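Excluded from the complex is one protein chain; the other protein chains are retained at their positions.
For chain A:
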């Protein structure tokens, strides 16, 4: 019933397809642009925003430092409040726990609150396999589910769809899943929302079991929190008899007071609102009010591996606000599906490879490279995750994993080695530049001039085509800066001659040889390695 990310090609290939979809490009540019502007507005009005971010970072760091303690405290608090706590090492264990609870209540359906953790473990598929329908009740998740589609955004999983497409999906699919959409449905947002409301209402009233995630879980009190905009989550959290919440172990917060910081950071970063319309909190079972059987499944699924990496672990601070997606210039153009994971965009590029482990499949290994390292994500992240730093770190892990696995170095390995060797000595660098300058002199004859007179080359075949298909290439300067400096004594020599006249060059530079000698000292090693051929 739902699609799968399995088999998504590596990012550059998946992105290429997405980039050709003009409708997708328009939908994304419009949606991310709107939400970016909203966020900037409401963040700009908080004077102490930077202090809030620092506080959010500090709270989450404290949690990660003492994770086992806070988790045990959470378990004690939850149990005391009448909830049942389950521990799940991975997706299979977590899914089995939820399926088992649903079966014990002899139901063939559950209603779901929007949740990333259950998407991550593919709970809907596990339930379906056990003959249990999982009904998504978040409007955007409903659109994705009815369209047999995949989520492409953390907050707005159907961000890649516009309202005309949504109308079509509702008309075509709603009837198969329950109450059909009215025949005269238009693509007016009001009408679409009304159709979804009527469709979902009968499910809320009928379902015995609800499944949710949680934005936060307070260790001190055993209080779980769900933050949402539509109120459909509130329906799921209050109407059914049984509530199962699947919660990643990093969602724990030490005290109730910490919600103060988090609930200021999250809505402004996420939907660009000062406060979200619905914030539900519940602490175990309240007799006579709401679900009378409450389960909490604490999910690891790779998180302790992430925690073990000192640089990578900051990804566990993530509160899934999706601000990093909305500002990411790569995400804006490729959309979420290209990342091949329920976690797309910048956070997906650092979290997915860590949860899955690098070095095993090319799709996962392509994710840390799916970024220009522009840093816009770090700038907006409410818990200050230095995403570019983790990306670079993970690129290192990918390279290392491949070098360990392969017996022969790759072309890229050799190119990097060669570049490292050349560029670790001024002598070798100068020699390479002279060769390039000579090549440039020849190439200049084939090229043309860019505005300003710079000689450039146009489209080239072979490996250079990745660059030159759409971009002209500047031709290496005939004389490098280094040679110019030496020849003209850093421009001080009054008898500068044309760049081609090399013999006089070195003479005039003679009185500066003192500097060059000291340079010679540091590059004596270079002489022995035979690379120094300057002068």
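The rule we apply is simple: contacts are C-beta pairs under 8 Å (C-beta built on N, C-alpha and C of every residue); 3 or more make two chains touch, one makes a residue touch a chain; residues count from 1.
Throughout what follows, contacts and distances are computed from a predicted model.
Per the UniProt record, the absent chain's protein name among "ABC transporter permease", "L-lactate dehydrogenase complex protein LldE", "Anti-sigma factor" or "Chemotaxis protein CheX" is "L-lactate dehydrogenase complex protein LldE".
When you scan A:169, A:316 or A:330 for touch with the missing chain, the hit is A:330. The set of chain A residues touching the chain not shown comprises 11-12, 15-16, 19, 329-330, 333-334, 368-376, 378-379, 388-389, 392-399, 412-413, 416-417, 419-421, 423-426, 429, 432-433, 436-437, 444, 449-456, 458, 466-474, 476-482, 484-486, 488, 490-497, 499, 515-516, 519, 522-523.
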